[in-house]
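Quick notes on the structure that follows.
Shown here: the complex without one of its protein chains, the others still in place.
Let's look at subunit A:
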């Protein structure tokens, strides 16, 4: 009997060691996203937050690069978080909202509508960046099912080692440095860039035969609207300021019509350049495609008064605990901004994002 117990313990120990080894190998081989590409950390960083945001912002790069939560707090007392990621699809925005609502119910959701232009993913990397950081839940399962590409397999999301095993040939110093902890790369989901590349010329917008959005994008927009309605959340649709790719008038009209039909506010920042004060010779880091920090702060200043008009959103700068948390966030934000400004002024580029051109 005693021998049997010892045998059983030994087997359990062997199994535990095996699992530990597998876990450690997996943790080593998954990408850390701490170099030029940091977006892979954005989804997971949300869970480090104290869930107390009045505004959640959803969308692709037009969401996470174009609005400064630090300015929304500092100048309007609005606590916000951006749940955005590279090429984040409408379906993914829906499931990330569903996920966030397990932790908090904001007064407003701001949804960037640029991802209405395509339902399907065009690069597996974007799915991994958006979905790997989600905590396992029915929302994550459904997000994977809805957006995985043809050659993606759910089991590779359950066991990322199956997907990233070949990275053993590409391991870098950062894989070891950030084995345990990666810190935080965003500022409440905002991706900061303090470099400047003025907007130049763009190719003329190409003709399209069909300006309709994919019906599946409409389905998920409607799901987001209904979920917000169910939870008493105000939904605001937003098109960020971007000179390229083209946001056709036909697309704009469809969104405007949807917003009017459902009593939603739709803000197309491209129609408000003077009100926002965007200067495309200064406020963009990539020639007019995305805002840099100066542009993102202007967009936040433009949105702030609109957000304060919404019931449930108020200036909370007098709430001590919240103010203390945001003071620290703003300190880190200011520090990073100063660091990037100094580097850009000295080198003419930011080392972390420089591609050697």
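Criterion: contacts are C-beta pairs under 8 Å (C-beta built on N, C-alpha and C of every residue); 3 or more make two chains touch, one makes a residue touch a chain; residues count from 1.
Note that in this section contacts and distances are computed from a predicted model.
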Protein name as given in UniProt for the chain not displayed, "Secreted protein", "4-hydroxyphenylacetate decarboxylase small subunit", "ABC transporter permease" or "Spore coat protein CotJB" = "Secreted protein"
Check the options A:34, A:56, A:86 or A:276 and report the residue that touches the missing chain.
-> A:86
Residue in contact with the excluded chain [from A:52, A:75, A:104 or A:124] = A:124
Since one chain has been left out of the picture, which residues of subunit A touch it in the full complex?
-> 7, 10-11, 13-15, 17-19, 21-22, 25, 36-37, 39, 60-61, 86-87, 123-126, 129, 151, 153, 156, 159, 161-163, 165-166, 200-204, 206-207, 209-210, 244, 286, 289, 353, 355
